[in-house]
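With one protein chain removed, the remaining protein chains of the complex are shown where they sit.
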Amino acid sequence: MKRFLRLGIYALLLAPLGLFALYAFSQRWFFPAPFPRAWDASAFLRLLHNPRLRSALGQSLLLGGAVSLLSLVLGFPAARALGTRTFRGREVVWFLFFLPTVLPPLAIGMGLNVLFLRLNLAGTLLGVVLAHLGPALPYVIFTLAGVFRRYDPNFEHQARTLGLGEARLFWRVTLPLVLPGVLVAGLFAFLISWSQYLLTLLIGSGQVITLPLLLFSTVSGGNPATIAALSLIFVAPPVLVIALTARWLDDQGAAIQEQF
Amino acid sequence: MPTLTLHALTKIYAGRRVIDSLDLEAPDRQITALLGPSGSGKSTILKMIAGLETPDGGDIRLDGSSLLGLPPQRRSAVLMFQKAYLFPFLSVGENIAFGLRARRLPKAHIRAEVRRMLELIGLPGTEKRRPASLSGGEQQRVALARALVVQPRLLLLDEPLSSLDTAVRRELQVAIRDVQRRMGITTILVTHDLDEAMAMSDRMALLLKGRVAACASPKELFQRPPCVETARFVGVTAFWEGEAAEGWLRTPFGRVRIPDEAVRGPRVYAIRPEHIRLRTAPGESALPGVVRACLYRGAYLEVQVGVGEKTVRAQLPGSEDPLPAGAQVYVHLPPEHLFPVAA
Partner (left out) sequence: MGGIHTMLRKHALFLSLAPALLVTGALTLSGALYGLAQSFGYLPLAGGWEFSFQAYRNLFAVREFWVALGFSLWVSAASTLLASAAALSLGLALSRRKAAGDTFILHWNLAFPHLVWAVGLLLALSQSGLLARWAAALGWIDAPAQFPVLVRDRWGLGIILHYVSKETPFLTLVVLAVLRSQAEGYQLVAQNLGASRFQRLRWVVWPQVRPALVSGALLVFAYDFGAYEVPALLGVRYPRVLAALGLEYFLDSDLHRRTEGMAVGVVLALVVLLAALGAQRFNGDEADERGARS
């Protein structure tokens, strides 16, 4: 029984890729036919030659990279403080970081839209990066704070008594010790930015078009093959990244969730 | 010339003087054991020497000059913890090389030193292994090599063996002692294990209530502890209070002969349990008592005898026959083994 349950879950979760592939490579697939009569990759070829898609792909990758890097740099020291130290006002700080994880993007985005218009940040890539940091940064902080809660500072003490100075301590000891957690946190930040729709729409003001925006508009007009092909292109980087970091996710997955 | 001197060292946590104006000398090339119950601040002292904690008062001097201004990495005082803390992302060889690389020494030299240390600790050929593939004892050996390869001026051992099982611990006690002697590094060993402190150290300091209660060679401290608290810590359970005069101590249970003729006035005398003898007939220096319990402990026979409201533990040779509970005995305290302790 359990085995069937398990197989069922596996099948359901893997099904989307098969579904998209079925549609993406189909050629003139009309209603009653259970499977496409003919197959080709024309939907992909059309998309790859489409300058709108290329630009959206580039913008999305750039945004995701910038957001994950920035949120790691900003979040690392804060996470270390939250994970290893107790201080007055810790709950308040925790709550402030917790807020963006639950506040609806619309509630934040509308105000941010007006604010960024006044600051001339609306419609710029920088503005969108900043907007994405809002939800991404807390996730990075909570993931890393969980890592640091299990972090043993004696490794650093050991290294210092062995003669390692402050400047090299971070690169030679601290970072290697928490690297899996840092990678997972960066991955989360990337995924959050990668899949962001509403904040990009509200802050990008039509100037910054990312893959989610392109996909959304394609769904309401495009043909199924194009939609499926675009979806496959959209999920390719995250699927790849998840597959590559899977062995660390198991340790860290629990860590983000125990925060709340 | 004493190498490490702690002078009036003080550390305050949450208003409590954990270390209270402590003085200690750790002589050159010797192992000084810091012994004390858990929570007595032993590890805090090591961390202050290593520079990982800042004292709230007093001074730490090495060869006459203060260490207090120096950051940990420039004190040349290497700590070894209960856990080996081998960096999991480095191989065994890279772990040993860590301190040498921190000092930016030439590669060829580092390689030779690592190999030499691996020989010294009895793990040749393990350079490429991952720390996780070693046993607990082997990991601790590598940690020792990593500490010693930088030829520190001080080696600080913070209960380095207490997570290991008895056989491995015994073996490593010898190994550490041996390597330390050969390299002549001044060492402070923190432990709560009396056996370990005695087996490994040249001098033992007993830490009680944030101060050094006694400091002497292991034999002296074990055989002739100067005060009641120290005596309790090294396993003495029977104390005899009374009025001393002309070579006798008058206790509430009878009088016993003491080694000093000249002593008079109220005194406390103590005796180690293995020096107490039990007799079936009354005699000189023998106090009447009743056997309460008898436990066969292999190496010796522990007999608990009620003397008045006191319970006296005597350790008789393991070859003796057990005594039945309730038996009438006389607790004989040989005068040559009785020694005075400060109350």
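Note that the chains take the letters A and B in the order they are written out, and that residue 1 is the start of every chain.
Definition applied: a contact is a pair of C-beta atoms (placed from the backbone, for glycine too) under 8 Å apart; a residue touches a chain by one contact, two chains touch by 3 or more.
Given the structure is predicted, the values throughout are model-derived calculations rather than measurements.
Within the whole complex, touches from the chain that is not shown fall on A. Across A:Ala43, A:Ala189 or A:Leu215, the residue that sits in touch with the chain not pictured is A:Leu215.
The omitted chain makes contact with just one of the residues A:Pro34, A:Pro51 or A:Gly221: A:Pro34.
With the whole complex as reference, residues 2, 5-6, 9-10, 12-16, 19-20, 22-23, 31-34, 74-75, 77-78, 80-82, 85, 87, 93, 96-97, 99-115, 118, 130-131, 133-135, 137-138, 141, 191, 194-195, 197-198, 212, 215-216, 219, 224, 227-228, 231, 234-235, 238-239, 241-242, 246, 249-250, 253-254, 257-260 of subunit A touch the missing chain.
One rule holds for everything that comes next: only the chains that are shown with their structure count from here on.
Contact residues of subunit B toward subunit A in the complex are 47, 50-52, 71-79, 81, 83, 85, 87-89, 98-99, 102-103, 146-147, 150, 156. The residues of subunit A lying in touch with subunit B in their complex are 152, 154-155, 157-166, 168, 172-173, 176-177, 179.
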